[in-house]
Structure formats: structure tokens, C-alpha cells
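All protein chains of the complex are present and in place, except for one that has been dropped.
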Amino acid sequence: MTELRFGVIGAGYMGKAYAIALSEVATVYELGIRIGKEMIASASAAGAAEAAARLGFARSTGDWRALVADPAVDVVAIAAPTPFHRDMALAALAAGKHMICEKPLAATAPEAAGMARAAAGAAAGAGVRTMVGFNYIQTPATQLAREMIAGDELGQIIRFSGTHNEDFLMDPEAPHGWRLEAAQVGRAGAMGDVASHLVNLARFLCGPIETVVADTQVVHPARPGPGGPRPVENDDQGNILCRFASGVMGNLQGSRIQAGRKMGLAYEITGTKGAVFFDQERPGELHYYDARDRAGRRGFRRLLTEPGHGEYGRFCTGAGHGYGYNDMIVSEMAALVRAIDTGGPLWPDFAAGYEAACVIDAMLKSVDERRWVAVAEISEGLG
Amino acid sequence: MTELRFGVIGAGYMGKAYAIALSEVATVYELGIRIGKEMIASASAAGAAEAAARLGFARSTGDWRALVADPAVDVVAIAAPTPFHRDMALAALAAGKHMICEKPLAATAPEAAGMARAAAGAAAGAGVRTMVGFNYIQTPATQLAREMIAGDELGQIIRFSGTHNEDFLMDPEAPHGWRLEAAQVGRAGAMGDVASHLVNLARFLCGPIETVVADTQVVHPARPGPGGPRPVENDDQGNILCRFASGVMGNLQGSRIQAGRKMGLAYEITGTKGAVFFDQERPGELHYYDARDRAGRRGFRRLLTEPGHGEYGRFCTGAGHGYGYNDMIVSEMAALVRAIDTGGPLWPDFAAGYEAACVIDAMLKSVDERRWVAVAEISEGLG
Amino acid sequence: MTELRFGVIGAGYMGKAYAIALSEVATVYELGIRIGKEMIASASAAGAAEAAARLGFARSTGDWRALVADPAVDVVAIAAPTPFHRDMALAALAAGKHMICEKPLAATAPEAAGMARAAAGAAAGAGVRTMVGFNYIQTPATQLAREMIAGDELGQIIRFSGTHNEDFLMDPEAPHGWRLEAAQVGRAGAMGDVASHLVNLARFLCGPIETVVADTQVVHPARPGPGGPRPVENDDQGNILCRFASGVMGNLQGSRIQAGRKMGLAYEITGTKGAVFFDQERPGELHYYDARDRAGRRGFRRLLTEPGHGEYGRFCTGAGHGYGYNDMIVSEMAALVRAIDTGGPLWPDFAAGYEAACVIDAMLKSVDERRWVAVAEISEGLG
Partner (left out) sequence: MTELRFGVIGAGYMGKAYAIALSEVATVYELGIRIGKEMIASASAAGAAEAAARLGFARSTGDWRALVADPAVDVVAIAAPTPFHRDMALAALAAGKHMICEKPLAATAPEAAGMARAAAGAAAGAGVRTMVGFNYIQTPATQLAREMIAGDELGQIIRFSGTHNEDFLMDPEAPHGWRLEAAQVGRAGAMGDVASHLVNLARFLCGPIETVVADTQVVHPARPGPGGPRPVENDDQGNILCRFASGVMGNLQGSRIQAGRKMGLAYEITGTKGAVFFDQERPGELHYYDARDRAGRRGFRRLLTEPGHGEYGRFCTGAGHGYGYNDMIVSEMAALVRAIDTGGPLWPDFAAGYEAACVIDAMLKSVDERRWVAVAEISEGLG
């Protein structure tokens, strides 16, 4: 393969992040493949044209269906709000396009199931590859945690405790919007939006989640809308207890109103021989406790990420030099490009996105029925 | 009052801690009352005599009942293992002695109820004062957190997340002992032993807990005993979701096998205007986020404890000079002495110890029945 | 301007870093200018061709003089070792090329003076712009520190304490190389290589340095070379006391053998109203103490960088999402491109690089003569 041409749908925050990543991924990863920024789609033709000029796309369109159908687009990146994911993804799959779609994959598990089934079909047919934009698993510190678990450095894993707490909606006067409407994004609020990252991360590190019991809360029941206060229809914060298929005990917290937490995706993983903890607000370090250290000299070590830890070495050859937000997106793009190029594995794909959605829906059911719920009660299977 | 004479039962770790505190409390608090180290009891007369010489008690006994009955003992400090608490406390209450008893108050809520009822009777009769040794609430940083909540500095509290994780039993070859036997300490293991501190702390800061759902686990089902492996009869780790009477969402974790955590009593309390977090491994600091700080200059502040924060000023006049383990015990003793002297309030008393026990028993019931349990299902009332 | 074409000399670590930055800078900064990766030069034609393919340059050459002379190259980026800087820069200036040159500008202050004089001539003539690659001043946290100082948030500055300690040569068996030869890089070792970043940073934040007294040390006097041990000819570590022209007291430390420090560029700046501290190993946070906070609630705040702090918002719209090594290089490139495009100010230029070199040479003189040395004793003026 010598070139792969991307079409990006959405010219906001994530649209720009994808544009940045597409600009540099071939250089960072020394891919030897040209990555084309072929087209960008936005809500209006004028806006899209402006974005194309600003972000360096060759062409633009005010109609995402045109982008999806364009023969010069090999890969579609969906950077539009969640309510649009399904239609965009199904159209792109029907057109045989490879795809990365922002998280969460869909508003509900059944919706995600449909997308995952379509993806499986397109994979079987045209060899289409799909990916969900759970970017945080790309952080080298988290990649390192996974390697340590796989390499038995922590012994048998017995506990996962994680949070994804932010405070972007802590002001009760922050305006209403689509993220707060059940019809748009489903009944999971902070838990579906931010904490879906945590669910995916927990599965990345500790495997499938089998059962959950949860509690959620809408703290600010109404927020200012255009014509006065409008009801908030999904949770501001939530807690989940879970068990993984492996028997590991889990504890997951999410929030969009957690005062002071800006990128509070953090976890501690405990094993029988050691432990690690991590905080995305300090993405360059993984703290590691090795119980086999000699007596009196045991303590959590601050490992600064360095070449050899996940993909860090692609970005920088010095230890502890810093790893940024866009670097994760670059690593995502590299994973997608390689998978398309080589046919090798790619994770998280749409099936994984669906499995994360099942955990969220199991959480909702647990809250509704005030009981432990097996994720299998939600999952319909994709076969 | 000019003198108060203490009898301490137990000459181990906590017996020594009490002895230290009794030695210095009058000086630290400038009480103007002489605190007598009248008597110490241990399992044998010889051991007690040796402890008295070492720790500076006037007299000693191999029979705790003699101590409890001694007319020269005004206050009894029970520093014996949990299985002995009930008999000792009931005897001391019957003898009209004031008392501090190590935590947890008893192995089960019904046992604690009996003790609390006896304490209420002795209080009504002889004006007896009781206290449970949940020492960590004395930490100035935690006292400060409480003042900030009371002073509305954080706004309406919406979340409490806490842990009390340690790793003193993480080695599967650590020997069996009474802490692992249901007949001795009840069916709550790490959750009854270490996490009872967290339950008490959560109640200190956020008020009564109303409902719980929990998950616990015995990770190492057997440990070496004198005659071979013996079964472990209570949890190594556990998680609780709860709601406080105030509506605050709660999340409590406990462990005795959490690799790398030595005194991992930590919490984050989030309100609508700000938040605090704390870690007992760094007892001299409370981290405080004030959402009213000006834009671009908001962040968690590391407040080093100083005079004006709880009882810190009694110990030291310089900010950030350090606050130690024994300092907490001194503050406990001062609270007890003052309450005896003045008749003022004292917390946590045996009633509070019982209420903490009810939360733990509600947790056990939740695990047994895999459902949310109201603490009121356990609590029998002390009336 | 619609396009700016770059030629990069050097295909190692920094050559790649420049290639990455050139790939993405137009997208990140939404420049509306095409940035061309026109040519890369390396030691051999074959190596350069391979690098061009890998890193995405249109053309390549084994002769840097060809690159410098090429009419299609508008800007030269010198990513070659220090010993080559002078010849390359003088040739490029003679050819009227804009330029970014890696730090330190040259091996000695006189050498740097020649380059700065040539730069001044080229600026006066062809309007040539020059920059020295002291990238760390681009970190948003450090940009924020500068804004806070300028905005009088810290009051009158009274102290600057900084380190740039790393440990990449701590192993005494690490092989000898050009960085250890006086003929190649001058008599300043760690102090010229890593600590020149610190000198530039100190000047960025607190202005010119007037006097210095210093101490340096070669800890490992010989290292393995091809034919046996070879002498190390410059310092492994050093300390500088200084005074800034403003009267601020300064303290600067550098090392290449500081066990455990990987990117230990850290500083604390104290003023009469507050202070900040920073550590490049945690590049996303600036710690800020405001003495005007109310009593009992004062403490260093951890400010997570966010839009509004330096150039952070160009990279990411969420606070605390992480800022990486390459992001700094991108900001450097953006500054250079904008200065070329608009004729606006650009810092640090070659004159600033020369001034940093004077501080280093004053340090050497101080060590030689064991006395305080005025930087003016070194500086010859560029006029």
C-alpha cells in the first residue's frame, strides 16, 4: 500500500484532533505510506470549506453522505456527536469504508449491536476494519501496565479500582445540550460519555466484565436552555461495583461534576505480587510496587515512560520527556493504518465498542432494578 | 478535677500507644489535671509487671477483672483484641468506669448493641463516658475537612469516595490468627478490621449511612496454622456502594492485601463549590479545590496543616512540621479527659461504635443476599 | 505567504522531531500556510534518501552544503551535532536562509558571537530570521509562569532556583563520544549541553544574568573508547550561583549523571506575593502559591494547564489532557513561521543564543579563576 486517503466527518474538537494525527502519523511511525487528508465534512458547505483550508484537507462537503460515498475516500473518521454515529457508520460500512468512530459507539447497546453486526458483515465481505476512539488505552503508561499484567509481574490480579471523573459540567448554570438528552445519547450521562473510557480501559487491562451493581445520580436536575430550564435526563455521576470474568473485583466511578478533576481517568490494579497505579492527569508516569523488593526498601516506584513502554519510542527517544493528548490519537491512527495495511489485529473494534455498551446498559438496568445484573442479560451476541 | 487514673488492658502495640498518650496528654493539652498511669493488665502477672516497669505504670495485674474492679482506676482503656471487648467493657461499665475501647467495638452489631445499651445505662446512672478508638478522625487535616464542610466551603456535598487499604496480610504465607476467625471477630475481615475506620470516618464527615450494596472476597482461602493450613473465614477485601441519609453517594473500599498500601485511609469529598482529598500516608496535608478561584488559576491546593486546623496547634506552632501517629491518640485521650471533666460531648461513643457496626453488618447481609440493604434493617435501636 | 519549504540537516533524534513538527504545525496552528518538507540532508546520500522516504521529505542529499544552497529551501533546520553548527549556520546565513539551529548554538561564546553577528547582518540585509532550539520555554506551564510574572501575580521576584539534571551518562561504562571532547563541544559538558536549557529558561523568566560563581566536576574522568579508555574533557555536573540584572538571586544546577532524573528541568520562582514551581517531568502542571489567599487556606495549587495557558489551546481544548515533547517543537516551528510571515518578534534568536553562551563561558572562567565573574567580562557586544 502506498497511500490511504481519509475523510473526516466533523470539524470541531475531535475533527481537528484527527486532522492533526493524520498530518503526522506517517512521520512519527515512519510508515512509508502516504496518508491523505482527502476530505472533511461539516454541517454546511461553507463551514466545511473553511475547515478544509484551516486544517489542510484537499476537499470538503456539507453533506457527510457525499463523503462516505466518495470513491477517493478509503477510510472514514467519524468525529460527529454520538447521535449521528449509527447512520454514519452504517452508511460507511455499506460503502465498504474502513472506519474509526468516536466513543461511545452508540447511545444504547442495541444500537451498538446493529453497528457491530454490520461491521462484522463488512469485515467478512470487503475486509473492512473498524475501530472505536477509546484513545486513552494508547497511553504508554497504560500499555506498560498491560504488558506487566501479561508478563505476570503483578502476580494474579485481584482488584481493579478506577475513576473517570471530570468537572466540565459542575457549574449548575452550564447550559443544557444534547449530551443531557436521553433521546440523543441514551440514559447514561457521565457514565456513558466519560466513564465509557473507563469501562473500555478496565476491559483492556483485566478482560471481560461479567456482573455489575450500580448507583447513579442526577445532581442538577435542570439546566438553562434556550427557553428556560430544561430537564437533565441522564446521570451526572455514578458508581459501579463489578466482577470480571476472571474473578477480579472491580470498582468504577464516573462523573462530569467532580470539582477539581479535569482528566481524572485513574486506576489502581492490585495483584498478589505487586500493584500499579496511574492518573491520566500525569500521563507520563506509572507507579509500580514490587513486593519482591528487599525488606525495608519496598515502595511504589514512579516509572517515567520511556522507549520500550508501549509506543513511546515512536515519539521521543528520551525517558520522561512528556507524552501529549494528540500523541494518543496518532497511536490510534497508526494502529488503524497498520491493521488495514497488514490485516493484523485491531482493538477496540466495533465488537469491543458494543461490549462496552453492554456494560453501560447493564449498569442502567442495575440502577432501574436495584440489583446485580449480569452483562450477559444485555448482550445479545453478534453471531 | 485534679487527677484521673487510668488502667490499661493490654500491653501490646495499642497498650503501648495508650501509655505514650497518657504520659504526654496533660503536657500537650496543658490540662492542669494529673493523668495517672495507675495500672496495666496483661495475660500473665509476670508479663504485666514487666510491662508496668517498661511503660511506667504504678501497678500491674495478670487479671483484667482486678483492674476493672480496682477503686483506684477511674478510666479503663481496652487495648485487647476484639474478641475480649464485650466482656471487658460490660464489666467496666458495671463498675462505673469511664472507658475507651479499641475499634471495632465488637465482632457483630448485636454484640455492639449490648455494649452500647450498657453504656447508655451507665451514662444515665453514674455519668460514665465511653469512647471507641477510631483515632484517625483526630488527624488535623480531617478535622479541617469537617470544619470546611460545616462552614459550607465546599457547597452541598454530593460524593464521598474512600479507601482503607493496607497490605499487612498480602503474603499468602502469613500465618493464620484470630483476625481470620469468624468466631473471634465476626464475618467481616478487612472490612470489619481496617475498613471500620473508614465507615466511622465517612459518618464523621458526611453523616449517617442509610443504604449499602457490597461485594467482598476471600482471596487466600487458607493460611498456615500450627497444624497445617487453616481456613480464612472472613474477607480479604471488599467494596461498598452506599447512600448517606443526606443523599450523598458513597463508595468505600477496604483491604488487608492491597499491595503497596500501608496506611491507605484516603478519601475525596466533592461538593458543588469545591472538593477536598486526603491520604493518611501523608497525614499533614489536605488538598482543597475551590471552584471560586479565578479562571485559569484553579487547582487543588496542598494545605499543610497548621495551628487553627483541628488540634494541630496543641502539638506545634509551626505550619507543616508534621503530625504523627501517637499525636492522634493523644488527641483522643484529651477528648475523653475533657468530656469526663466537663461533661461535654464526646464522639465516637459506644452508640457511634454500634452504628458503625450496623453498617458493617448491613454490608454482610448485602453480600449474603446480593441486594441493597438498608442499615435500618440491622439497627435495633438502643432505646 | 502560501508556502514555506524546509530543509532539515540531520536525520537522527532531532531531525525526526523537526520532521514531525513540520508535518503537523500548519494543522495545529491552523496557519493557512503550506509547510513543505522539501529536503533532508544526512552524512551519506543513501542514508539521506532512506530518511527522506521514512520521514516524508521530497528530496534528500548527502551534502548539507547542497541543501543550504538549494533555491527551493526557504528555511534551514540544523539538527546536526554542536560541532557542525557554526559552518552550517554561516553558510545558510550567507545563502539568505531563515534558520532554526539546535542548542547550544555553538561550542564557545566567541564562536556563537560570530554566528550572532552574521545573523544580525543577514537580518539587516535579507530580513533573515533565526532561532535557537531551546524548546522547553514553549511548555504552556512555563509560558504561564512568564505571564504570571509579567502580570505581577507573584509580586517582586526575589529568587530563581533551577535544575537541569539528567542521568543519561551515569553509567561509568557508557562509551566516550563527541559530547565529552572539548575540541568538539567546548569545555562545558553537562553545563553546556543540558544546563544551557536552564540558562535560557532562567533568562526567559527573570531576564539577563549579570554575575556568576560556579563549581563543576568531572566525576568519571575516563570512559571506554574504541582503543581503550579516553579522557572526559568536560564537566559531568555543576552548580552556579548568579545574580540577575534585576537583583534576583539565582541558583542553577546541571548534571548528566544525576541518578533517577530523566528530564529534570525544574524550577521554583519566588516573589514577594507568591511563588510557582515546575518540573518538566510533569509538564502539564504549574504549582502556584498565592499569599493573598485567606488564612488557613493557603497552599501550593496544582494548576493543570488548559486553554489560555501559553499555546495549550492550540493542541487541545480540555484542561489537563497532556502536553508532549513534540508539542513543544511544534510551538517552536509555529513561532518561527509566524515571525517569517509577519516580521514580528522571535525569541530566542541567535543573539539570545550568544547571550546564553556568554553565561556558560562566564561560568567556565569562574571555575578556572575561582571567583565571581561578570557576564560582561565575556560578552563582546555584537554591534
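Structure notes:
For clarity, chains are labelled A, B and C in written order, and residue numbers in each chain start from 1.
The criterion applied here is as follows: contacts are C-beta pairs under 8 Å (C-beta built on N, C-alpha and C of every residue); 3 or more make two chains touch, one makes a residue touch a chain.
In this text, all values refer to a predicted model and were calculated from it rather than measured experimentally.
The residue from C:237, C:305 or C:326 that touches the chain not shown here is C:237. When the missing chain is restored to the complex, the residue among B:53, B:150 or B:183 that touches it is B:53.
Checked against the full complex, the one of C:271, C:284 or C:310 touching the unshown chain is C:271.
If you put the missing chain back, the residues of chain C touching it would be 154, 158-159, 161, 163, 167, 170-172, 213-215, 217, 219, 237, 239, 241, 243, 249, 251, 253, 255, 257-261, 270-275, 289, 291, 298-300, 370-372.
Although one chain is hidden here, its contacts on chain B can still be listed: residues 13, 16-17, 19-20, 23-24, 26-28, 30, 32, 34, 53-56, 168, 262-263, 280-285, 304, 306, 315-328. The set of chain A residues touching the chain not shown comprises 144, 285, 288, 290, 293, 295-304, 306, 308-309.
Definition applied: only the chains that are shown with their structure count from here on.
With rounding to the nearest 5, the Cα superposition of chain A on chain C corresponds to a rotation angle of 180 degrees. Chain centroids computed from C-alpha atoms place A closest to the centre of all protein C-alpha atoms shown. The centroid of the Cα atoms in chain A and the matching centroid in chain B are 41 Å apart.
Separation between the centroids of chain A and chain C, computed from CA atoms only, is 35 Å. Per-chain CA centroids place chain B at a distance of 54 Å from chain C. Residue positions of chain B touching 2 or more other chains: 298-300.
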